[in-house]
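The complex appears here minus one protein chain, its other protein chains still in place.
Then we have chain A:
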Amino acid sequence: MIDHSILLDRLENLVGVTVMALSWFRSYLTDHYQIMNVNSESSVLTKVKCGGKWKNKERVLVFSSRGINFRTRHLMQDLKTMMPHSKADTKMDRKDKLFVVNEVCEIKNCNKCIFFEAKKNMDLYMWVSNVPHGPSAKFLVQNVHTLAELKMTGNCLKGSRPLLSFDPKFDKEPHYALLKELFTQTFSTPQYHPKSQPFVDHVLTFTIADKRIWFRNYQIIEEDASLVEIGPRFVLNLIKIFQGSFGGPTLYENPHFQSPNMCRRLMRMEKAARQKERQMVKEIRLEKRKEVKEVLTEDVTDDVFVTPAEEKPKEVEHEAPRPSKSKKKKKHFQIMAKTGKRQKWR
């Protein structure tokens, strides 16, 4: 707990902060009021002479495995921007087993972890876990849009605390309730975190639609709740919830989840089936043509109207006969044809 006047004094004399910057510090630190809220009873408004104490020591480690593409990298960066209580780490080797992640988190002194895993350069999986003993969940991430997209025009302070908004469906099922608690603890910035800003100016929403969890981030512009999207945005498809961190018994398995490999396989099989059908139809047609055709019984009356054809000449002419001179008066046209000029009509 540091007294603000002493702090300002030290800044000016020992650190050598200039007049302009010092006035900024002074304006921020003076005239601060605080209220205490215990069991829904609030105290009297008191002036804050020293900054609030940071009690909720929540730290999130955000990192990934090798083989991620640019979009995932940007997404990770965006999450680190959004969460001032996050830490980064180098990419994990794929050779290591998953429980190594727990050790990495311990080294970094983090108690939550968001780990991105990329498979086949196409599929992105995300683990969210409470590191030492707690539950962990694995998701398939789809439809990723990062902060850098020009269509999302909002902006917020770096490190400001977010409001979290959940769909009421989260309270209906036990697995969703667990996920809600996990998200709340991971994504909410602790109060008085040294890197955080004191203003609340954006809201993160988690909604359940089409059996997936949709994540959006909006900036609060006005008090009347007009919002603009900041980004990033993504869709999470739950795969499994484990009791331990990155392992342990499975608590919940999503019955509607279809792995991306399976999806691709089904599509390919569909195509193959269509091709096969087409081939079969072709073959059947060929078979039909080759079939020996039925010989119908001859009808006596068939020959009634048959007339014998004219005798054709034995010699076949290969060249066309020369045109005979016509007796019509074609003077004008003949002249035209010969001279190629236009003559006056007479």
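Definition applied: contacts are C-beta pairs under 8 Å (C-beta built on N, C-alpha and C of every residue); 3 or more make two chains touch, one makes a residue touch a chain; residues count from 1.
Heads up, the rule we're going with is that contacts and distances are computed from a predicted model.
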* Asked: If you look up the hidden chain in UniProt, what protein name do you find among "EBNA1 binding protein 2", "UPKL2 protein", "Cytochrome c oxidase subunit 3" or "Putative glutamyl-tRNA(Gln) amidotransferase subunit A, mitochondrial"?
  -> "EBNA1 binding protein 2"
* To do: Could you tell me which of A:Asp9, A:Glu253 or A:Glu270 touches the chain that is not displayed?
  => A:Glu253
* For the chain that's not shown, point to the residue among A:Asn69, A:Asn109, A:Thr184 or A:Ser259 touching it. => A:Thr184
* Option from A:Asn109, A:Ser165 or A:Asn261 whose C-beta touches the chain left out -> A:Ser165
* Touching residues on chain A - with respect to the absent chain -> 27, 33-35, 37, 42, 45, 55-56, 81-82, 130, 134-135, 147-148, 150, 153, 155-159, 161-171, 174-175, 177-178, 180-182, 184-185, 188, 190-191, 197-201, 203, 205, 207, 209-210, 212, 214, 216, 218, 220, 223, 225, 227, 230, 240-241, 243, 249-255
